[in-house]
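Missing here: one protein chain of the complex. Every other protein chain is in place.
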Amino acid sequence: MNETAPVQSQGFYAEEMTISVGPQHPSTHGVLRFVVKTDGEVINEAIPDVGYLHRSIEKIGEKVTWHGYVPYTDRADYLAAMFANQVFCMAAEKLAGTEVTRRGEFCRVIACELNRIASHLISVGTFGQDIGAMTPFVHALRERETINNLMEEICGARLTYNYIRIGGVGYDILPETCTRITEFLDHFEPIVDEFNRLLSNNKIFIERLAGVAVISKEDAFSYNLVGPNLRGCGIKWDIRRDIPYSVYPELEFEVPVGTGQVGTLGDSYDRYWVRIRELQESCKILRQCLKMFPKGPAIAKVPRKFKPPVGECYARVEAPRGDMGFYVVSDGSEYPYRVRIRTGSFTAMSIIDKLSKGIMVADLIALIGSLDVDAPEIDR
Amino acid sequence: MQAYIDQLIRDGYFAGMPKEVVYAVAMVLAAFIVLSVFVAPLAGVTSWLERRVWARMQSRVGPNRVGPQGILQWLADGIKNLLKEDLIPSAADAKLFSLAPYVVFVGFLCAFVVIPFGSQLIVADLNIGILYILAVTSLVVVGILMAGWSSNNKWSLLGGMRSAAQIVSYEIPAGLSILTIVFLAGTMSMQGIIKAQGWAPWDWFLFNNPFTFAAFFLYFTAALAEGNRTPFDIPEAESELVAGYVTEYSGMRFLFFFFAEWGNLYVIGAVATTLFLGGWQVPPVTSDPILLGVLQFVVFFLKAYLWVFIAMWVRATLPRVRVDQLMALCWKYMVPLSFLCLLGTICWMLVFPKGNQIFSVAMFVLGLLIVAYFFKRVVFQIRHARPELYFKPHI
Partner (left out) sequence: MDHPYFPLLILFTLAGAVVLGLLFVAQKVGPKSPNPVKAEPFESGNPPRGDARIRFSVRFYLVAMLFLIFDLEVVFLYPWAILFRQLGLFGLIEMGIFLGILLIGFVYVWKKGALEWD
């Protein structure tokens, strides 16, 4: 896919147009803009233009208290809000030396894995829609509706949860909710198989994605990719396994990596397939958590005016879009001194320019979808 | 229809008027009836049906408010579009911009002149019927190119050119598949082709020999590509080039393009039925002409609409093919395959000049088995497809 057109190489010169893909565009994931230089079919250059969704979340962190900042972390990636909550609370707890209760840790993992399923459903659904398959998108959203209802039961909100607090979680998960989560899992696992039959094993879908926008292992390292983008290249790196946190060491799950089963290792299909497999792994994790769910308080005693000692701390979790890290600096007062968010989508944007040389406009859309970039994560 | 008018004149109606005027007026009336009573509601109801069919396939309900079960939704959409502002972008070429919808509309509408709804129900039985349909549906290309060019917008231009290239490339497999049938029938007239078939499925050209069986699928795929339907709807792909060649269009002009697309679906189904499925042929149950006419019309309509439904089904299920894969599919696979089907049919006709009844029946049984196997695979989904609302509030 990276060869230049033979017609052009024979000396014919076709003029290049500069097209702006976005910010108002039904396919780019959020408000993103690419300035694309193309001759109509083959792209010569695609320069991303970010910043349309910048909300100064990091600056706001300096103005609100530690507890009060948790709702703002939701908005750092509203499709995977639990993880941002969790990593900020982990950073604050590490600074202050607070111990999270065991039940709180399990509540966190349950909520996070449910959110991972929801985020991956959106990701594969919109990816299918970009490729042209409208039905799997609606099916994925239908399943996500059930998850939204479950989250509403757990914490009262459907999208921006403000659930994971410093020291544990905001509300306990009731036994009725646990029953409903099990019912959802029983219903959902066959749906993933149906989804695979409809979309993943579809010949047209495979032909669209096989060998498109291949990321080699060296490129993945040097461009600092994380999450399914990295695992799609065959590198087995998952924060839950390699830098374990919370109760993940006690849970059994596999880390799916891309194997180049159709086309080349590291192409768009591999990244998509890693996400589908992660859906199934999250179901396994959820079942184990619900079985091992201990009793006890859901949140530890944390002072109202939370004043961690002076210091700095970096915490990371495995969010659906990769490694999300929060670097917090405390100066001893009840307001953080500095909050810095590191997200996976921001680095994924940087590789788009490199990968887009020589592919077609349709492949650019497939590439952006397969990298699962998310505007709120990029711009914060 | 000519014979019917002659009969009326002989019966004494229209006394005193010259024959030509009677014919002309009858023609205008027939065309107007075909247009307003059949084509317009057909395109409209097809659009409503498409949305309902998609919605049920996607676990949703679809439009069900306007009129009983939402069947007047297209009328509401049409009136809404009529009430919109008539906007021509300042940079656009106004004359071409206004002319493009007319060309596209004419391109599909004039195909209805030769669609045979019954043995007497055809507006004009041209002796080049099927070739005329091929020619007239190519007018759409001109309209699309005009739309893309005159919008003076890079996106529209790209979309228009790609769409033109796609339609034009897929003319060849479609033309070749139709040619296969013309060999078998010996005539290009639509009524002639239908009369060369029988009412029983094994007398249809579809099951005549394995090469026409393949030619049918080639024709259907090529016709879907010509109609800009998924999996070949790159020019209309919303996620790629916004709305392609109709980006700058709004209001009634925008609607004409889609009107033409849904109407074209029916033309595709009608041509497929005529050529391969025996058209309006019915078993000889009655000899009353009115009843026979109605029966033939219903049979033809249902057969053609089955293919419209399948086109909608395909659109809901399959993702989009990329444009270079689409062109490769046409030139490298479908054109050689169409030639092979043609040669195969010619050889078959030389070996079996009168056709082979046993083989036709065997192919028909094979077709039935395939359909039965398909239903066995999906019986689970059909049984569980209940339109229940999924909302279960727990709180």
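Lettered A and B in written order, each chain numbered from 1.
Everything that follows uses one rule, which is that a contact is a pair of C-beta atoms (placed from the backbone, for glycine too) under 8 Å apart; a residue touches a chain by one contact, two chains touch by 3 or more.
Model, not experiment: these values are computed from the prediction.
Engineer: Check each of A:23, A:71, A:234 or A:263 against the chain that is not shown and name the one that touches it.
Structural biologist: A:23
Engineer: One chain isn't shown here. Among B:8, B:91 or B:302, which residue touches it?
Structural biologist: Answer from the full complex: B:91 touches the omitted chain.
Engineer: For subunit B, which residues lie in contact with the unshown chain of the complex?
Structural biologist: Touching the missing chain: residues 2, 19-21, 23-24, 27-28, 30-32, 35, 81-92, 98, 101-102, 105-106, 109-110, 112-113, 123-127, 131, 151-158, 161, 164-165, 168-169, 171-172, 175-176, 179, 182-183, 186-188, 242, 247-248, 251-253, 256, 323-324, 327-328, 331-332, 335-336, 339, 342, 346, 349-350, 353.
Simple rule for what comes next: only the chains that are shown with their structure count from here on.
Engineer: Suppose each chain is reduced to the average of its Cα coordinates; what separation in Å results between subunit A and subunit B?
Structural biologist: About 44 Å separates the centre of subunit A from that of subunit B.
Engineer: Would you tell me which residues of subunit B are touching subunit A in their complex?
Structural biologist: 54, 57-60, 154-155, 158, 161, 230-231, 233-234, 237-242, 316-325, 390, 392-395
Engineer: For the complex, which residues does subunit A have touching subunit B?
Structural biologist: Answer in residue numbers: 17, 19, 25-27, 40-41, 128-135, 138-139, 142, 145, 149, 152-153, 176, 180, 198-199, 202, 204-205, 207-208, 360-363, 365.
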